[in-house]
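Sending over a structure as structure tokens; questions will come in a sec.
Every protein chain but one is kept in place in this view of the complex.
Going by the order they are written in, the chains are A, B and C; count residues from 1 in each one.
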Amino acid sequence: MSGNTFGKLFTVTTFGESHGLALGAIVDGCPPGLEISESDLQIDLDRRKPGQSKFTTQRKEADQVKILSGVFEGKTTGTPIGLLIENTDQRSKDYSNIKDLFRPAHADYTYMHKYGVRDYRGGGRSSARETAMRVAAGAIAKKYLKVFHGVEIQGYLSQLGPIKIDSVDWNEIDNNPFFCPDASKIAEMEQFMKELKGNSVGAKITVVAKGVKPGLGEPIFDRLDADIAHAMMGINAVKGVEIGAGFDSVEQLGTEHRDEITPDGFLSNNAGGVLGGLSTGQDIIAHLALKPTSSLHIPGKSVDVHGNEVEVVTKGRHDPCVGIRATPIAEAMLALTVIDHLLRDRGQNGGVEHNIPVIPSEK
Amino acid sequence: MSGNTFGKLFTVTTFGESHGLALGAIVDGCPPGLEISESDLQIDLDRRKPGQSKFTTQRKEADQVKILSGVFEGKTTGTPIGLLIENTDQRSKDYSNIKDLFRPAHADYTYMHKYGVRDYRGGGRSSARETAMRVAAGAIAKKYLKVFHGVEIQGYLSQLGPIKIDSVDWNEIDNNPFFCPDASKIAEMEQFMKELKGNSVGAKITVVAKGVKPGLGEPIFDRLDADIAHAMMGINAVKGVEIGAGFDSVEQLGTEHRDEITPDGFLSNNAGGVLGGLSTGQDIIAHLALKPTSSLHIPGKSVDVHGNEVEVVTKGRHDPCVGIRATPIAEAMLALTVIDHLLRDRGQNGGVEHNIPVIPSEK
Amino acid sequence: MSGNTFGKLFTVTTFGESHGLALGAIVDGCPPGLEISESDLQIDLDRRKPGQSKFTTQRKEADQVKILSGVFEGKTTGTPIGLLIENTDQRSKDYSNIKDLFRPAHADYTYMHKYGVRDYRGGGRSSARETAMRVAAGAIAKKYLKVFHGVEIQGYLSQLGPIKIDSVDWNEIDNNPFFCPDASKIAEMEQFMKELKGNSVGAKITVVAKGVKPGLGEPIFDRLDADIAHAMMGINAVKGVEIGAGFDSVEQLGTEHRDEITPDGFLSNNAGGVLGGLSTGQDIIAHLALKPTSSLHIPGKSVDVHGNEVEVVTKGRHDPCVGIRATPIAEAMLALTVIDHLLRDRGQNGGVEHNIPVIPSEK
Partner (left out) sequence: MSGNTFGKLFTVTTFGESHGLALGAIVDGCPPGLEISESDLQIDLDRRKPGQSKFTTQRKEADQVKILSGVFEGKTTGTPIGLLIENTDQRSKDYSNIKDLFRPAHADYTYMHKYGVRDYRGGGRSSARETAMRVAAGAIAKKYLKVFHGVEIQGYLSQLGPIKIDSVDWNEIDNNPFFCPDASKIAEMEQFMKELKGNSVGAKITVVAKGVKPGLGEPIFDRLDADIAHAMMGINAVKGVEIGAGFDSVEQLGTEHRDEITPDGFLSNNAGGVLGGLSTGQDIIAHLALKPTSSLHIPGKSVDVHGNEVEVVTKGRHDPCVGIRATPIAEAMLALTVIDHLLRDRGQNGGVEHNIPVIPSEK
């Protein structure tokens, strides 16, 4: 209710500021019996963590997660899982010059209006550093979905500024610093990033869940696609979310858009795996638009906390394209959305016998 | 939790199927002291109701709403407001031929998988008829926002299939059957609709909230933009949601995207009125992509409930472009989202004294 | 969140004032496939309804409930169930003399402070008339629990003022106007009620759920007993709730209180069927203390809305012992609590295989 909890039955509540002592989360509602260890969480944390290439922030954080509760003899017990990551590489003095300024396009101004105060060190709570805990919690959800339901969740960078990918090679994604599934675009992306020189750029991320059974979602307000939109738009810097054909639907005719069905499979997937707010059993596909980060080395016009005109230049260490590291975050948020709906559906419809044909995902 | 309630402090819970006896809603959490009557709600209900032009479904429903509780001597009392609309023009036999079929791109298949049963008459609960109650409830929220906070919420059709608007004349919107703000495009839209001949088409809706104070939203998961995305993607047929620059952000540089600030106002509004998940005080702007409706008079491939191959043609009365009537629905959902965040913020930050400069919405 | 919704997965949201047009409820989250009709609900509504004996209010209400949605071909569909009861026997002018007064021990004063306004006609929303919808919704829960889980819920009057029952005959309960399970006390109770002459008296209700499987409840805050306490203390006029041995536990030693276990069954049930906040499989037993109603024909000291000293006498028609009609309400609230926990547990632990011995309820 207070904004820092995600989910209804499988809930994640997080705390922590960019330059505070630690980040933490409580994962509540994870069913018992899942084998889980810190190393399972570390895999995705390492994919997200900063300082791994010259294209992300140079802040060095080990992002070593500790599991403090909820796991006994290697398995979840059904009780809440406490997670903790200590911050180690804060450089708070980098921010002293913006203490009284509002960076344009940053949460500085809005946090001050909401709370009357802000922790200006590294963006405080508004920093994307907070997403580390989402990734840690999401790793638990991902493992549960895979082990008990055969669901696989994976994302990739589908566009970096003007550079669009041409093809998706799922095995390429973790081989390059961009989470790009098209090896032929890497050099171009590297060149583009080098030329940014203190500026930043937007990106598009695509994230897919394979193997979700049909019928998940809670009409009419908590539709699966509505909750995915909530999850994705809640990621820092996201300005748009599409399911399946997304904005292309606007110009489509009904005969083009509808995914015809045969006993052997659906003939297309414009729906992106969701109809009437419920999963169809096809791949669930979401696209995210991420804006360029607001922390630039290029001066911009703004005001200070007293209303005076100022010029702002951000120092500190920042991602020139926040979209790059957003891939594991988007995967985590999709996993958290799907597992929550899986538990909700099991609660509300778990006792019903069905005898409905299951259409294969694709012919 | 069960899916049919929207909001946290200002909640709307709805019931009713397309061909059931009635539609109803309970609006809970409306503050006391708001003058409200059935005629206030009827204005928006009449904007949404079917059968008003040849471009929407020909089903005739008066959509007369009754207020059954929560209003005493013309004002809200703070107790729940019961709303009821009786259905009068059902033609359930139109649907007997699709009783055992799954229409492609329709919720038929997914509802059967979720519940093991479906009310096939007019789409049952998955019908857009359900949105009448959202509009009724949203009218209460709109009036509260306007009277007590000076917030105005209005939407329009920004694209119909391939036809994009060139300009926005706020006074034109309610003068044509498309909610189109550009009078120069009406004839073209009418011609396009005539040529659909049993096919359907997508549309794009834009909805704007003016006058929202800075600082609304609950980081980090219940950001204002995340909750707008949830609200909008939860409208029937919506496949994409953008805030401000939306997907255009992908190709923007940071220097292009950031909305610079001067003491006289923001210099642009790529943010769409939301930064860090909190309102900036600028216009809140959301764009929605609506898919073409799935109910076509043109045959399509599908299967029946036994898994047999079939050809489906939809009879009955349907909207050839569901996007047209979505404008008042989108307004209602935006109003419900903003009022809920206003009450949440008042609860959590209502006692804090601020002394922060307020930047005008636009220079 | 706004106070008029009960439950998390099986939710009941109600509206309606004592002298408004109608009472209504939305039951959301009822699983599909339950055979239900208005007559199933009417049984409990008739048990609760006023005017059935000279010991309850003489207001005559048929309390005929209509099911407006969520049921198709005689069975629930999983979509929300809309319920409506029209008010027919309001006599609002009975209340004109207390329009500006605060009755002592009544919600008059507190409602005015909360909302700044109150519907004084018959107590408005604070009237026990509102509980009709709880009983209607509870009847759905009771039927689901019985049909699908073999759970039986029944309550009785265990004390009327100073008159305590000596024994429980489950078949006697519905044979007398007091819901008293001890036929030998009826005459005494009738005599006591006659002698009240405009005064009122308290009562104690006991309510029992038989056949609940072990392990329901959500530690640590949403324990089953905590949620039962919430449900019961939320009934009008309730001032105390006990589970099992309740306040007798204070003077017990551990060796007296603990319910020893044998393979053939528990040897006692001081726990009242709940340990560690989770059901044990034994009978769940709750006791409720109900205060005497505040609406008396005997003058009392109070103030008016301007703060002036006044003397209040209540006219209108009232229950001299609200505890009497509370039995079906307590049953409904217990049923709603148990079904909600059943669905929550199914969601969160539905996939786990157990191999734990089940101890019979009683040796």
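Here is the rule we use: a contact is a pair of C-beta atoms (placed from the backbone, for glycine too) under 8 Å apart; a residue touches a chain by one contact, two chains touch by 3 or more.
Just so you know, these numbers come straight off a predicted model, no measurement behind them.
Colleague: Tell me which of C:Val207, C:Leu278 or C:Leu334 is the one touching the absent chain.
Modeller: Within the whole complex, the residue contacting the unshown chain is C:Leu278.
Colleague: Touching the hidden chain in the complete assembly: which of C:Tyr111, C:Tyr156 or C:Phe179 does that?
Modeller: Of the listed residues, the one touching the omitted chain is C:Tyr111.
Colleague: Looking at C:Lys142, C:Lys185, C:Lys204 or C:Arg325, which makes contact with the chain not pictured?
Modeller: C:Lys204
Colleague: Spell out, residue by residue, where the missing chain touches subunit A.
Modeller: 1-5, 7-11, 13-17, 20-24, 26, 28-29, 32-33, 66, 68-70, 72, 75, 77-82, 84, 114-119, 124-125
Colleague: If the missing chain were put back, which residues of subunit C would it touch?
Modeller: Touching the missing chain: residues 1-6, 8, 14, 102, 104-107, 109-116, 125-126, 130, 159, 161-162, 196, 199-204, 213-223, 225-234, 236, 238-263, 267, 270-272, 274-281, 289-294, 296, 298, 300-303, 305-309, 323, 344-345, 348-349, 352-359.
Colleague: May I ask you to list the residues on subunit B that touch the chain which is not drawn?
Modeller: On the subunit B side, contact with the omitted chain comes from 1, 8-9, 29, 31-33, 78-79, 148, 219, 343-352.
To be clear about the criterion, only the chains that are shown with their structure count from here on.
Colleague: Have a look at where subunit A meets subunit C and say same if over half of the interface residue numbers show up on both copies, different if under half do.
Modeller: same
Colleague: Which chain lies the greatest distance away from subunit B when centres are computed from Cα atoms alone?
Modeller: Looking at centroid distances, C is the chain farthest away.
Colleague: Nearest whole angstrom, what separates the Cα centre of subunit B from the Cα centre of subunit C?
Modeller: Computed value for the inter-centroid distance: 38 Å.
Colleague: Whole-Å distance, subunit A centre to subunit B centre, using C-alpha means?
Modeller: 26
Colleague: Using Cα averages as centroids, what's the distance between subunit A and subunit C in whole Å?
Modeller: 45
Colleague: Any chance you could list the residues of subunit A touching two or more other chains?
Modeller: Residues 1, 8, 219, 344-345, 348-349, 352 of subunit A each touch two or more of the other chains.
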